[in-house]
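Only one protein chain is missing; all other protein chains are in place.
Coming up: subunit A.
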Amino acid sequence: MTDVNMELNINPKEQQFISAKSYLLTASTDTGLNLYDHLSRVLTKVLDERPNNVVDIFEDVSKDSKRSKFTSDVDTVRDKLDQSTEVALAKVQEKLFAKEGGEDNEPEESEELETPLPNIMELCFFFEQAGIGLNREEMIRVWLALKNLVDTHALSHVRFWGKMFGTEQNYYIAEVEYRDGDEEEEEEEEPEEQQEEEATDKDGDEEGEEEQEEDDTPKPDFKPPPEIPKEENKTGTNKKTYFVCNDPGKPWTKLPAVTPAQIQSARLIKKFFTGRLDAPVVSYPPFPGNEINYLRAQIARISAGTHVSPMGFYQFEEDEEEVDDEDEEEEREEPDEPEPEVGPPLLTPLSEDAEIGNLPPWTPKVSSKLIPQYAISVLQSNLWPGAHAFAAGKKFENVYIGYGHKYNMDNYNPPQTAPIQEEFPSGPEITEAEDPTVEEENALRNAQQEAAEAAEEMEEAEEEEDDEDN
């Protein structure tokens, strides 16, 4: 080789250069790359992009360049997977933005009808000033979803109640009031407690058959709590109906009416929502229903406890048909007999709320300390963290954003389980005694024989005496 070079008049320096370059051009046996091409690629990239402090990330640039050589540009499977969820949701939400009908027809009709839809953007502005609520884009989507709800059902009043977080999905909740006469009837289900009673009686009967004795089997002490009569439809806690959806744009599901038994149970348990309405609520004491009922029960409790309005906003009318908004319920222990639970009367001022420990139940705030003239007042509940209310002049609104649990200073204690039921009362009839042994039996028989003989002798002796006498 050197002879050839000498012949071509290449000086040693150039010869070193050629050998170095050819070394750099040797392809790696593992990957097929060669260092020369790799370095030139990396340096081109660096000179094109000119990142800061490139020497610190030089290794990463080099690695990226190597990695990109191997991934194919056509990766259909991966692309499809990534886009599907995002695109699917976007398409669902796109429907929210679709307008109905032609634009010419709309202005005339909308002037006549009073839309039950609240002006959410205005509320959103106030919420933002107060530092509570959801961000603007999400509120717009919620608003459009509410508009959808209004269009599909005949409602007189619609309100965004709030958002409940769940472990897998969240709930957006709308509070509605149906227009009179347009309600949908709800099916009545047989109360489950009656079935329970029947079941326990059956068990008692079975025990009796097994015993085959005339003694009464012990009746189970368990008396199911007397069935609490449901409130009349559309009154009390069921005055408003609630709809939920997992995401704005997804279909709205109507929540069933809440029963007093569910509210009672909901007070005793503390569970996270999962986000699926049909999920079972596994708890002690067993909650009568699924997550859909638990959600409804918590909504009822929160509404009763935290819906407030500025003093004087609502008045009792003489016919009392338009009394709105229930206020606090004081938590009381349940008496054994089903007396109807009575909370404080409607429109009780907040100052009479019960304190939690030594914590005031509400925290009032002002939205801006720097510009107090235009500030709005904000109320945050300490009993139900996440419940907020704001008031600005004549406008006010309540909203709940949170996990749906009450604030508890001490930790949650699950209620005690019921005492174990008594078995069959012990008595001589069923007490076990040892069987007499063979010796004892013999002894007994001997004793009996002796007694019998003695008795016979006695009789014989008497007869003889009688005979002698006679």
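We adopt the following convention: a residue touches a chain if its C-beta (ideal position, glycine included) is under 8 Å from a C-beta of that chain, and two chains touch if they have at least 3 such contacts; residues count from 1.
Everything below uses one rule, namely that contacts and distances are computed from a predicted model.
**Q** Which of the following names does UniProt give to the chain that is not shown: "Regulator of MON1-CCZ1", "Radial spoke head protein 9 homolog", "Translocon Sec61/SecY plug domain-containing protein" or "Transcription initiation factor TFIID subunit 5"?
**A** "Radial spoke head protein 9 homolog"
**Q** For the chain that's not shown, point to the residue among A:47, A:370, A:418 or A:433 touching it.
**A** A:370
**Q** Of A:132, A:145, A:176 or A:245, which sits in contact with the chain we cannot see?
**A** Selected residue, touching the omitted chain: A:132.
**Q** Extract the touching residues of subunit A with respect to the undisplayed chain.
**A** On the side of subunit A, residues 51, 53, 56-57, 60-61, 64, 81-82, 85-90, 127-138, 163, 165-170, 270-272, 357-360, 363, 367-371, 380, 382, 385-386, 401-403, 405, 407-409, 411-412, 414 touch the unshown chain.
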